[in-house]
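Take this structure first; my questions come after.
Missing here is one protein chain; the remaining ones are kept as they sit in the complex.
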Amino acid sequence: MSHNYPALIVVVPLLSALVISVAGWVNKRLCFPIAFAALAVAAYSSVGLLFRVLDEGVIVYKLGGWDPPMGIAYYVDHLNGLVLTVVSVVALLNLIASKKSIEEEFPEKTGPFYTLYILMVTGLLGIVVTGDAFNLYVLLEIAALTGYGLLAMGEERAPLASLNYLYMGTIGACFYLLGVGYLYIVTGSLNMVDIAGILPSLYQSKAVLAAFIICMVGVWLKMAFFPLHAWLPNAYTYAPSAASSLIAPLVTKVMIYVMIRLILTVFTPEFSFNVLAVSDAIVWLAVIAVVMGAILALAERNNLKKMLTYIIVAEVGYMVGGAWLGNRTGMTGAILHIVNDALMTLCVFLVVGNIVYKVKGAGFDDLKGLFRKMPFTMGAFVVGAISMIGVPPTCGFFSKWYLISGAIQAGHYGFMVALLFSSLVNVVLFFRVFEICYYEPFSDHHGHGHDHHPEPMDEAPLSMLVPLYVVGAILVLVGLYTGDIVDQIIQFAIPKGLV
Amino acid sequence: MKITGLIVTILVGGLLIYAAADFPAWSDPNSPASTYLSPHFIEKTMEETSVPNIVTAVLADYRSFDTMFETTVIFSAGVAVFILLRTFRRKEPEARHYRHVLTGVTMRIKEGKLPPSDDFERIDTLWTPPDLIIKTVCRLLIPFIQIFGLYVIAHGHHSPGGGFQGGVILGASIIVLAISHNLRTVVKRMSEKLDAVLCAVGVLIYAGTGALCLLLGLNFMDYSALASVLFVDPIMARSHGILIVEIGVGIAVMCTMVWIYSNVSSRGRYEQGL
Amino acid sequence: MSDLISIIVANYNYWIYITLMMIGLYAMIAKNNLVKKIVGMNIFQTAIILFYVSIGVKKGATIPILQHGHGHGAHTVVHAVDYVNPLPHVLMLTAIVVGVATLGVALALAIRVYDRYNTLEEDELLAQIREK
Amino acid sequence: METITSIKPLLAVLVSLLITPLLISSKAPNVRETWTFVAAAVKFLIVLSMLPTVLKGTEIVYTIAEVVPGVAIKFRVDALGMLFALVASSLWIITSAYSIGYMRGLKEHSQTRYFCFFALALSATIGVAFSANLLTLYLFYEMLSFATYPLVTHHQDREARSSGRKYLLYIVGTSIGLVLPAMLISYNLTGTLEFGKQGFLAGAGASKPLIGLLLVMLVFGFAKAAIMPLHSWLPAAMVAPTPVSALLHAVAVVKVGVFSVVRVLTGVFGTDLLLSFNFGTAIILVASVTILVGSFVALSQDGLKRLLAFSTIAQLSYIVLGVGLLSPKGMTGGMVHIAMHAFGKITLFFCAGAIFVATGKKNISEMVGIGRRMPVTMTAFFIASLSIIGMPPCGGFISKWYLVLGSLEAHQMPVLFVLLTSSLLNAAYFMPFVYKAFFCVPKEAMFENTVQEAPPFCVVPLVITALISIVLLFYPQPFLRLASMMVQGITGV
Partner (left out) sequence: MIWPIDLAILTLVVIVGIGALMVKDLLGAAILFGAYSFMMCLLWTVMGAVDVAFTEASVGAGVSTVFFVGAVFRTSRRTKD
């Protein structure tokens, strides 16, 4: 069966999403086990796939048995093997963690919710695994449509935020489609590897240039790269926690993957970095993104979730900048940060999920005294925050290490300063939150804290805590194994030509 | 906002026009798009899949994976609309509108106060006096529309059409019923549950066919694996495989269209349509 | 003469597609009404479909359905130049479906927004949000 | 130099880390504190068991994982690290005992949290002592910053909050803003971060301005060393409970800072490089300014803990000064001062805490005549202040003696002047207080003439540390030997 892993990884969730949809009308209790099994299989096969890729190199899976340029093929290499694993593991952990909140928030719609959830994961996994430019568009739309549905299920402002996301996301996807059309008109092919083979003779073509720009802008829109980020904060903030802790870690990261795939495989680094002399300008854009993301997060003084969404905007800047530094180290940092940021974001959003589950809100006012009330949740939050800040041995430090190293090697000190600035801002941001959670309302009696009566401990249920702690442990483990991940996987994910 | 829009529009438009200069001439038979992949499709389709309609063959066989996800997109849109709009009302409304068929008097009757007579017909709040022509024409037309839809699905191998178009036509026929009569008429014939289940079943037929190929030992969606089940040669098996998935697409699309329409037009209440 | 005209037509085709796309894009960004934006979104998508279909057009070719294809044994030699490129058509079938799916979700969202705020005008929505 | 691989350094770090779940889960305070003692004792024994190996001139290494090419999370126990680890682990036992007395005496809240983070802070301290490269050091340095935050802000009132902010701003701000980029730049220059005998930057062929820049970033980046102008977090952090202050300012935090600076100067830059670019003078200048200004400010303080804080700022720079002299004797003096100052200063803080527990007084002006009420405590205070001033019969004398010798050796006469002045100043801020504590006219005395000491858990530790301060004059061996071994390794003398 291991031969069919690449197909299974997408098909099993898809089939089970359909089964869940039917099961939802029969017996709601069936939905979660099916969803869990599907994602477990997906996670298992993605890990299996990753190990096979490590042994054998690129795996090509011909769907329908047609040879690649004719039919659609899956190419699994080190890059998407890694991202696949991350996506499936994050989705699985989040599924377990959000079971309670899903069932509480949507008692009548659990079936459709799980259906959309699994379909979204299917879409994301498909985006990552596919080797066909158009197939990617279709999967992009699956991930997007399900995402709009999931995000809009939250608070009362959610539908409007989601609708704005829909406009922006559709423009982004259409731009990507248009870019693929431009590539198709000059190459006649839709297969990524095939296009890359044809392109070198067309490097000077205006159409290729336009295709590149349009694709990039489309992808940037979808990943909320700074000037195009306006949809993200509201959409994620008002979403139900189960949805936001799935979408926030994965969607932007998968779009970064798409960007890196476009740079590395479709347009080739030669074209992206040498023929087009725009990488410097894009890194400056990333600098602005990082700085503005940090400043916007600083300016947000009401809602924890919204603050985190602005941090996502800044993190997107990290990865775009790292990828566009045009050297191996920077690219390594960007790829590593896809993994790390997905896990970090999952960690903090799960924490927010727990808080919302217990306190019914993530406003800064709701957080008072949380260290006493939910010490275990907050403990995990500290790990996530430390990783976001970039403190060893959590993984966030090491991707930042590679990104800054790349910036130094490229001589791009602006980016380095931006990264350090954002780390410092993250310190301020998270410690502002910690302070709120740590200091209980001050009593007038100025003195030691033992004279007021703190709230009793009221922790989230175990099914929410265990995944959270698994994520926390993964954050540290990934940090400690950074060397192996880079040596064994990421190194091979970057073409030899990129120095 | 208007100025931003204008600037963005002009920038993008400028870029596109600039790039259009390097396009191959319009309708040029020697353009890359026409010479690279498409000749293979045009020339080999018949012998590889035995389907004369190249679009159908490419859609449901060469790029069947795309099409499977296309169907999934529609399905997820259906689920998304459902989850967004559907509201389950816990308590019945106090009063409903009824029309006395014989006299044509419309009245608001409280729940449980309805006289036990068959003369009363439930009507919508937005009810307009029935138009006999529309009702009759629609009732007469719908069977033909549906037969046409089935024909489009079945004959997609040889003529324009296929599961998607046929499905939309079938769905449209039901929507026409809903518009000309009312939503309840549709729900009576096809309950929400059936509709929703059929959506999933349609996609399941598609994806299941692909998975069956996988179980039979070939790659996902390689219909030639079906030869051993259908007792035909592999090429004919491809043709049959395409038919099977087209039927799946048809069912899924039909039901999803009805599902979306019912939810959108009744604002998720499932009581009163247009 | 007919060559010249066909060139004009050709360019006209691309221009129209760009024009339509820009109309759609402008509407999505600048229009105030949510449903109008959705209309713009659909125009935007159809413009791209128009572009793709234009790629497939081939001079002197016919629709991509083989003429003598009935029956299994009726093999005749098929020349690629006789038929238009079917691949963009396939892609665009998918794109149309995606378009209608997006439309459905967008309308559902618009209805939800209207339920909450009782308006579809963006400025009025923002004003209501700011009031709170 | 021989090296052997052993898991002991990792164990030494992990002991107090792994004890935290036990601390959290223990229901009764007595069980919890027993665990603390067990951990402290085990940690000390592990460190002690490595001492003979290190004294033989063998280094103990242990690599956890190679995280970045050429840089691993790695422990290496050398003489300097051993010196620091010995000080820290032995004082943890004593501080734990003192904490029990103090915390229970004042009925403080959240004692479990307190002991947990105390254990974490010790883990980080030992980690810093044993780190083999800059990355590992940075790792534990940051861990210490975060672990001490809840300790500093233990009272959770407004004052604690503002001090906590200041603490983090200085400590984390500098480490991320200065150390991290400096580390990355030097990594990209050389491809390694391993501390070398003569510094890994020595062979990189970097220009003088770049080395100067890195030096500034690294020396000031470790703001825990409280070198001026990045010192003002330290007096602010005095809001913490006294055992925390004792630990912070005698053992863990500031010593980690200054230890890091010493490591950076010797292991990253190397004495030869610093000498050849003549950066030693600059370091001496900065350190001297800190010493003098710190001492002067201390003169004008009324709060006893604030006075001690400024005294600490001044004393820490002795260590930097010693290493900045770049002469063998001077460096030995600086390194030994880590130990000598630790025992002296911790005694002083213990005394301040004991006074607070017994009388509730924090200011010197309120303590006239306290010697009669708490004679043991004040005697210990007196001994410890002698050690800080650098007078026999206390250990502080040895380190100061070596510093003086070092300044002569390096022909830095102004340093001699600085040392002398600051000793006078030290005397000037400690002696009047001690004098007034014992010899005041009865009507000035603010306390009744009855002996009423703090609880024994408070008093015994400070007596022990005071005694150790004296013992160290006569038997400075493990520390002096380790320091001279280290210096020998660096300079070859």
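Structural remarks
In this document, chain identifiers A, B, C and D correspond to the written order of the chains, with residue numbering beginning at 1 in each.
By definition in this document, contacts are C-beta pairs under 8 Å (C-beta built on N, C-alpha and C of every residue); 3 or more make two chains touch, one makes a residue touch a chain.
The shown structure was predicted, so the numbers you read here are calculated from the model rather than taken from an experiment.
One chain is not depicted; across the entire complex it touches B, C. Of the candidate positions B:Leu84, B:Ile123, B:Ile153 or B:Ile260, contact with the unshown chain belongs to B:Ile260.
Although one chain is not drawn, its touching partners on chain C can still be listed: residues 5-6, 9, 12-13, 16, 19-20, 23-24, 27, 31-33, 35-36, 38-40, 42-43, 46, 49-50, 53-54, 56-58, 61-65, 84, 88-89, 92-93, 96-97, 99-100, 103-104, 107, 110-111, 114, 119-121. Chain B residues in contact with the hidden partner, per the touch definition given at the top, are 27, 53, 55-56, 59, 126, 152, 160-162, 164-165, 168-169, 171-172, 175, 179, 257, 260-261, 264-267, 273-274.
In this text, only the chains that are shown with their structure count from here on.
Look at where the CA atoms of chain B average out and do the same for chain D: the two points lie 74 Å apart.
Remark: chain C and chain D have CA centroids separated by 71 Å (rounded to whole angstrom). For the pair chain B and chain C, the distance between mean C-alpha positions equals 18 Å. Within chain D, contacts with two or more other chains are made by no residue at all. Annotation for chain B: residues touching 2 or more other chains are 16, 20, 23, 31, 33-35, 37-38, 41, 63, 66, 70, 73, 76-77, 80-81, 84. Contact residues of chain A toward chain B in the complex are 4, 7, 11, 14-15, 18-19, 21-22, 25, 61-66, 69-72, 106, 108-109, 112-113, 115-116, 119, 122, 126, 132, 134-135, 138-139, 141-142, 145-146, 148-149, 152-153, 159, 182, 184-190, 198, 205-207, 209-211, 213-214. The touching residues of chain D, when paired with chain A in their complex, are 64-69, 72-73, 106-110, 135, 138-139, 142-143, 146, 150, 153, 155-158, 160-161, 164-165, 168, 172-173, 176-177, 180-181, 184-185, 187-188.
Only residues 134, 138, 141, 145, 148-149, 152, 156-157, 159-160, 162-163, 166-167, 170-171, 174, 177-178, 181, 184-185, 190 of chain A touch chain C when the two sit together in their complex.
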